[in-house]
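Complex shown without one protein chain; remaining protein chains in place.
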Amino acid sequence: MTVLGYLANGLVFSSIIVLGSIGLSLVYSIADFANFAHGDTMTIGAYTSLVTFGAVGGLGGAVLGLPYGFFVALVAGIAAAAIVAVGTEKLIYEPLDVDSIGLLITSIGIAFIYRAVIQIRFGSDFTRFDLQPLRPIESLVPYGVRITLHDLAIVASAVVLVVGLHVLLQYTDLGRKMRAMADNPDLARVSGIRTKRVKLWTWVIGAGLAGAGGVFLGLFNQLSPRMGFNLLLVIFAAVILGGIGSVYGAMAGGFLIGMINQLTPFFSTVVEALPIWPGWLATALENLITIEYANAIAFLIMVAVLLVRPNGIAGEGAT
Amino acid sequence: MSDDTTGPADGVHDGTGPVLSLSNVDGGYGEVQVLDDLSVRLDPGEIVCLVGPNGAGKSTVLKTAFGMLTPWTGTVEYHGRDIGGMPPEEIVREGIGYVPQTDNVFGSLTIDENLRMGGVARDGGLDGVIETLYDRFPIIDEKRGSKAKTLSGGQRQVLAFARALVMEPDVLLIDEPSAGLAPNTADDVFDDVREVNDMETAILMVEQNVTKGLGISDRGYVLDQGTVRFEGTPEELLNDEEVSQLYLGG
Amino acid sequence: MSLLDDPQGALDDLTRPEGWVLGVSVTFLLFLLVALLTGALGPTYFLFLVGLAGMYALLSLGLNAQWGFTGLINFSVAAFFGIGAYGSALMTASGSPIAGGFNPLVGLVVALVVAFVLALLIGIPTLRLRADYLAIASLGLAEVVRLVVLNERWLTNGSAGLRGIPGFFAGWPVLSTFPEAMPGLRVEVIPGSPVILETAFWQASLNVLLVLAFAGAAYFVLRRAHRSPWGRVLRTIRSDEDLARALGKNTYSFKMQSFVIGSLIMALAGVFYTHLNLYVGPGDLDPITTFYAWVAVILGGSGSNRGALFGGIVIVTIREGTRFLNDVALPIDPAPLRLLLIGVVIVAVMRYRPQGILPPQRELIWPSAVDRGGTPETPDTGVREQKGGGDDE
Partner (left out) sequence: MSEGALPKDDVVLRVDDLQKSFGGLAATDHASFAVERGTITGLIGPNGAGKSTLFNLISGFYEPDGGTVEVNGTDVTGMEPYQVAEHGLIRTFQTPRKLEGMTVREAMLIGPRQQPGESFLRLFASPGSVGESEAANLAEAERILAEFEIDHLATQPATDISGGQMKLVELARAMLAEPEILLLDEPVAGVNPTLAKKLKDQIRRLNEQGTTFLLIEHDMEFVMDLADPIVVLDQGHVLTEGTPEGVRNDDRVIDAYLGGGT
């Protein structure tokens, strides 16, 4: 593949990571804890849309190689993730009398419950959406870019959602309230913002985006009960890279981590080509910069960022 | 009182009673008692200044009046109605505004957005009120689209007032408006406090700078150890030997 | 707590949760005993369960030394467990791609040394981080370890794992041949359902002996450490690190010590597992092991060593109980059921008893220094207050 090809793949994967990391970051800044159930919220979205898609099937015409029914399923996935998250907030997190570390630990329990229910219902095997696998877009192949219309749909939908979120945050009352609350929760209450409601909306939006990310992850790869949990650390890496609690930082971090992840094979050819000295370093780098370690590289970047800039590359966490 | 669109007028014409009163309040943080049988009142249209040494419980009075702390015993009455323990986001809707001492603007929001946040509880007329406030405080009008964190200390304080005034409250609670400001800026801020008062808003203010705080006030209370030691006109309090002794020991 | 010296007095001393746990444990033991005697539960399998319980107890003890004592959120338990398992397997297994064939004691030492180095490698960058960052970073680094084990075939055999691991006592005098040398025994308590004890049973007994030795040693070390001035510094760091610093304690060094010691104990669990299971694979580094240990610790009570032991037993009950359910009653896949139970236990504990079931109740002062006899007061609620909550102003 060419550099362009890797970049294109990176763009698709980044779209998914960005959707996941925005939600995680929103919840981090407004509910004030690291939500370890976020990855499994993505899984919920993916499986709900799988079931919905099975029911509505190839409804109507098609856009970008996807039948309208798929978009119905996407909406269902988003809705399910949001509803489950709000229910969890109301039933579990809100009544708890623990600090943010206690909430973090609780969210691990929640993650397991989500995943277990899905696994009991669907088994632990991989599944796919009942869609014809597409061939790469012909006109791009000469450039070494092998992406399908489905990939394009992922990127396009992610762009729509991200722009939508941007509009919501910047130009609506709810968005301003959310930013105000992330900025200064005490002053938000003093100003008359009913913070509990805003928090619920944060869950709706954060989990909804996660649900969408889950659906696209299922479309990009395949579905399994572990799909979200497996991605969780990559998403954390993105959020930390962008600066915890910063939505726009999470977008940037998600983009970078997604790119790095997909560009790993390219980096490895670069490393092989470079005259690195001493020899053992070259060997070590060649061994480590391989597709198998794509995630490990993301985690190492995350730890390095935490060490050097605990506030992330976007600096102080301002939404 | 929830018909906040009618603004401050109904407080003034409501009769002769105080607009806000705390009566025999005990209270504090967690288990730590700060207020001890404290009573203060604020009449319509006046500026009242709370002074006293550090740890006397001045800020705690405001926080208790504004529902950020629940009184242990005693009552907090607004136009004769008990509002003790009502959460702050609801008290705002009753017609009381609060300007905290620090962190009193949303730094990552623009000036305009800060003012909009001040009006989230309004039913309507938001744009009109905001324009009026820009007219009144030109210093922030110039920077509508800038993030609040780019403002200077004095400008921030003005924005904090304006944010609280969007609701056109009957009562404004202000915690140490001059804190951290250079003397000249502080003077400007005190002028602004007076101006706010001219808009028929009664003000209960905590101030470290006794001379200046009392200087713009109609009445003052000297607090010590969570209770009122003296009450009187600014002149009475400023000339009282015991007041300065309270500050510097004696 | 010395039930042996003064049974009546010790019983009177128990707090309500302690009595409750004791009651449940005794009932559970009786149930197991009946199952054993009636032949419903094979004695060899029972010993295997005891071995597993000991292994989880070790993991929990190790985590307790980190989270319970010092408040370090370590989500890389599985990595240390795996390093222990792989370290000793690589030294001893006939199928090891690098060395192999060494005495298990060599494996033990190598495993501990590797775990020590790994603890430093993970600890040095992360122990200065904020608590929630430490959680994320340690989980990430554990994943790096897992990926290395999975992918470096020349070192670890990759996904094929390692086979041909000897028992821990292989090559020891007497013990290495003990299971074969023992005669088969036939025990018939209830007429008609005899219980037969054969070589496998004696092998399993040896394993239990080993885990008891490991867990006993770890418990002994941690109990002493917990009651020492060293442990007191750790407990101070957990509540108020600045206070410890202001009083002249090098808190970074103490955190590192607590992290390393906990990690070594986790590696010990891995070493035992290697010689119990006789096979290790990359699946043994799955993060779920980390969360098993976490459930055991928060359920037992953070900072409580006996709570960790209790938690270990609960974990085995969940693990094997789900398997039993699947075999006998409900045909539900045990894996997600386990996951569900673990999740529910975590949420329930945080909701209803965030301090755990057996939080440390008694004063922890070096025993010989307390001249007055007996423990001082034993308040039912414990000296430990509920964790978390309204830190207003």
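Read from first to last, the chains carry the letters A, B and C; within each, the first residue is number 1.
By definition in this document, a residue touches a chain if its C-beta (ideal position, glycine included) is under 8 Å from a C-beta of that chain, and two chains touch if they have at least 3 such contacts.
On a predicted model such as this, the values are computed, not experimentally measured, just so you know.
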* Structure fact -> For the full complex, contacts between the hidden chain and the displayed ones involve B, C
* Looking at C:A244, C:V280, C:A293 or C:I346, which residue reaches the missing chain? -> C:A244
* Structure fact -> The missing chain sits against chain C at residues 221, 224-225, 228-230, 232-233, 235-236, 238-240, 242-251, 257, 261, 303, 359-360, 363-366, 368-371, 376-377, 379, 382-385, 387
* To do: Name, in rising order, the residues on chain B that touch the hidden chain in the full complex.
  => 31-32, 34, 53-55, 176, 178-180, 183, 208-213, 244, 246-250
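Operating definition for what follows: only the chains that are shown with their structure count from here on.
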* Using mean Cα positions as chain centres, tell me which chain lies farthest from chain A. => B
* To do: Please report how many Å separate the Cα centroid of chain A from that of chain C, as a whole number.
  => 34
* With chain centres taken as the means of their Cα atoms, state the distance from chain A to chain B in Å. => 44
* Asked: How many angstrom lie between the CA centroids of chain B and chain C, rounded to a whole number?
  -> 57
* Structure fact -> Expected list for chain C, residues touching two or more other chains, is 390
* Of all the residues in chain A, which ones touch at least 2 other chains? -> none
* To do: Sort out for me which residues of chain A touch chain B in the complex.
  => 173, 176-177, 179-180, 182-184, 186-195, 318-319
* Structure fact -> In their shared complex, chain C is touched by residues of chain A numbered 33-34, 92, 95-102, 104-106, 108-113, 115-117, 119-120, 123-124, 225, 233, 236-237, 240, 287, 290, 292-293, 295-296, 299-300, 302-303, 306-307, 310
* Which residues of chain C touch chain A in their complex? -> 73, 125-126, 129-133, 135-137, 139-141, 143-144, 147-148, 150-152, 291, 294, 298, 332-333, 335-340, 342-347, 350-351, 354, 386-391
